[in-house]
Every structure is written in C-alpha cells, then in structure tokens.
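Some notes on the structure that comes next.
Complex shown without one protein chain; remaining protein chains in place.
Let's turn to chain A:
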Amino acid sequence: MKKPIRRIIEYTVLILIACIFVFPLIWMIVSSLKPEASIYTDMNGIKALLPSLNPSDWLQSYKELFNRFDIVQYIFNSVIYAVVITGGSIVVNAMAGYAFARFHFRGKKILFALMLALLIVPVETIIITQFTVAHSLGILNTRLAVILPLIANIFFIYLFRNFFKAVPEEVIESVKIDGGNNWTIFWRIVLPMSKPAIATVGTLSFIASWNDYLWPLMVLTDTSKFPLQVAITNINTTEPVFTNQVMSILTISTIPLIIVYILAQKYILQGLGGSGTGIK
C-alpha cells in the first residue's frame, strides 16, 4: 500500500521540476506560433503554453519576420562562421597537437609549458586589446575578424595531443617505411583515425561559434554580416517590437543547436576542462 503512494509523490515532484525547466522553452516556441494579441490574452491559463488553435496562424509571425528582416542572410552568416570556425579549428589545432605529440623539436618543452600557462588567461577580459589588434590588422567589419580569433584554442590542442599520443607508434613507423612523409601520414593516417577527437573539438567549437555574441557585436558594423545571435538583440530593439516575431527568431537560432546536441551528445561532456561560454 505504501509503495504506490510513494511512487506517485516521486513522479509528481519530478514532473513539477521538469515543468520549471521546460516551460520557458515551450512558451518561446508556442508564442512564435500565434498572433501577437493572443500571447497576452492567453497569459492567464494553460493556453499560454499551447500554440494557436488555428494552424494557419502558425507561420504568420515567421512570414512577417522574414519580410521585415533579412533572416536568410543572418542564417547564412551564422552557418558560414560556424562551419569555417569549426573546420579551421579542427585542422589548425590538430596540426599543432600532432607536432606536440609526435615531433621532437627544439623548444618543445618550453613552448608546451608556455601554452599550458596561457590557459589561465581569461580571454573575455582582453576583448579591448583584441579589438585594437583587429583594428591594426585592418580587419574590422569583415567576416575574417569574426572567424580568426576563434580558431586556435589551447585546450583543443591539448586534447588532440593527448589523443595522438595514444596512436600506436608502429602504425606511423610502417607508413614511414613505405615512404610516406609527415604531411601524408598526418592527413591520410592519423586524422582519419582520430574521429572521436575531431568530433569532440568539432562539437565544442561549433557550439561556441554559433553562440558567440560579444566579439561579433564589437567588430561588425554592417548588419548584413551579423550572425543570428547579434541579429536577435538587433531585432529585439528595432521598433516596432513584436513578441511573436522575437520568439520566432529565438526559435530559429536554437534549432541547429538542438540538432547538434542530439547528434553529438556523447561528446558534450568532454568540454568541462575548456572554457565554457556561459556558466556551463
């Protein structure tokens, strides 16, 4: 007799907590799927968490949003930034990690110690001088300025290095005997063997670049180059502001992340040692 009651209480508590965690997300999505006025008339009941009962209303706010702003351009920008940063970050950091894992060269120990020491520099605090550097390089208000600072990452180099150290020596030696040089060994043998490391770095750098806000906000002045995150605050402050349209752009910008988190869930936790974007 005692057990079922306990179980009911347990599930009630779990469901209540789950509601606290998901209701903002649900409200965001359903509010993008109803007319502006309904958002506020629905506020007092369960209807607040339901989309418009008339499905023909659903895409109305999205249509208006796409008419008012160049959303396609923002999506394109975000995708370009994320893809180039993710690809660049995999190649550049893997190469450096490979050098530390496999080569004996002058200054290796000092360089490696220096890199680990640099891990303590909080990048968020040096934004001002990063900006003056971008200014001196003459890349302000270019896509390059958004991309370049996010590519090299000490934590990713370290991750690749540790992974490459675990690749058996014999594999590499046998290719060397067959006449392969370092370049072909790296691209043809080592990299294809490193899918878990690539997936981890790829996932983490995709999420970081997709969510990047402050840096693109600082270096870009042309709205046509804005990524979605910057476009969001821009749309949210461009009069007239419609709640359903704001919720639409929030939803649009979140969809790729939902897909990435579902596809790459097993790689997400590896990022603990790196610097998260938020309080993660």
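In this section, a contact is a pair of C-beta atoms (placed from the backbone, for glycine too) under 8 Å apart; a residue touches a chain by one contact, two chains touch by 3 or more; residues count from 1.
The rule is simple: contacts and distances are computed from a predicted model.
Considering only "ABC transporter ATP-binding protein NatA", "Ring-hydroxylating dioxygenase subunit beta", "Anti-sigma-E factor ChrR" or "Lactose transport system permease protein LacF", the record for the omitted chain gives "Lactose transport system permease protein LacF", by its UniProt protein name.
Per the touch definition above, the residue from A:P122, A:P168, A:P192 or A:P240 contacting the chain not shown is A:P122. Within the complete assembly, A:L148 is the residue of A:L59, A:I80 or A:L148 that touches the hidden chain.
Set against the missing chain, the residues A:F163, A:F186, A:F206 or A:Y267 yield one that touches it, A:F186.
The residue from A:A166, A:L214 or A:L263 that touches the chain not shown here is A:L214. Seen across the whole complex, the unshown chain contacts chain A at 10-11, 13-14, 17-18, 20-22, 24-25, 27-28, 40, 43-44, 48, 91-93, 95-96, 98-99, 103-106, 108, 111, 115, 118-133, 137, 148-149, 151-152, 154, 157, 182, 186, 210-211, 213-214, 218, 229, 232-233, 236, 243, 246-247, 250, 253-254, 257-258, 261, 268-269, 272-273, 275-280.
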